[in-house]
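Quick one: structure below, then a few questions.
Just one protein chain is left out here, and the rest sit where they should.
Up next, chain A:
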Amino acid sequence: MAAVQTRSERALNRVAIVAVLVITLIFLAPIYWITSTAFKPRNLATTIPPTVLFEPEISPFVKLFTKRSQLREAPSPEEYAAAPWWERMVFDGGEKIVRSGRGEIQPSGYPNRFMNSLIVAITSTVLAVGMGTFTAYGFSRFSVKGEADLLFFILSTRMLPPVVVAIPMFLMYRAVGLNDTHWGLIILYTAFNLSFSVWLMKGFIDEIPKEYEEAALVDGYTRMQAFFKIVIPEAATGIAATAVFCFITAWNEYAFALIMTNRRAQTAPPFIPSQVGSGLPDWTVIAAGTFLFLLPVAIFTFLLRNHLLRGMSFGAIRK
């Protein structure tokens, strides 16, 4: 490391900092847009030029979670006065919350879809990373006949865009009754992610000296115990990185979710755009849905950030 920087190095450094700032801004702009729109009153969401300063409100979220209908006529003053503050927001937007005969608020489809997304993404990530780690360990530690061919075959499943097989998959799923089920999507996403997971994990496990496990074998442990006690903790970084990638892929998947599910097992990505509101599209509600949808990935990535940094550098920083 050069402690003393020359003038040209310092200039270069400044250029780099500016470049990084610009790129960061470009990346953050859509996130800002979504976040700000999610807190805007409906009439400010589509102004030209965009409204930057406004009083944030949570009416988009109230609308996101409830079933609404268009108001034919303004609510009576008594009705308006009797409504809780969040219901008044909906009235102000020219809509009303749909209630059952006994006065219960009807929820929208969003919470359900969000849960579906969580179930499908988490389960498929656990499966893909788990199976991928075992498979990678086998390839890494044992001499497998035709290892190179098998690995290439596994990789080749990623060589065409998945949507190409959407129609045959749809027909097959319909035939076996996997349409619109959690397991249908879980199997699909696990299969997508598995090849990626195997390849990534093989790289990480190859870097763990096999001497550690052999020492454990000699110390009186079985291969399985050695795997869990030595390999898994050592591969934690790789597992975390792989899990984040798999989770994001499964969480964001749109095309198959749109084709394979419509109600019971539908995930958030195909649902959010369908909520264009009653009447004209209500962009604030869509933004609110998207904003909440971004949170799990952000939290997950934030929790694993230390592992990720080391994982992305593929062992370069490893001691």
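Criterion: a residue touches a chain if its C-beta (ideal position, glycine included) is under 8 Å from a C-beta of that chain, and two chains touch if they have at least 3 such contacts; residues count from 1.
Everything that follows uses one rule, which is that contacts and distances are computed from a predicted model.
This figure omits one chain of the complex; the name its UniProt record holds, of "GntR family transcriptional regulator", "ABC transporter ATP-binding protein", "Heme exporter protein A1" or "Cytochrome c domain-containing protein", is "ABC transporter ATP-binding protein". Within the complete assembly, A:221 is the residue of A:183, A:221 or A:254 that touches the hidden chain.
In the complete assembly, the contact with the undisplayed chain comes from A:211, out of A:55, A:78, A:104 or A:211.
From the options A:230, A:243, A:287 or A:308, the residue with contact to the unseen chain in the full assembly is A:230.
Considering the complete assembly, chain A touches the hidden chain via residues 209, 211-212, 214-222, 225, 230, 233-234, 319.
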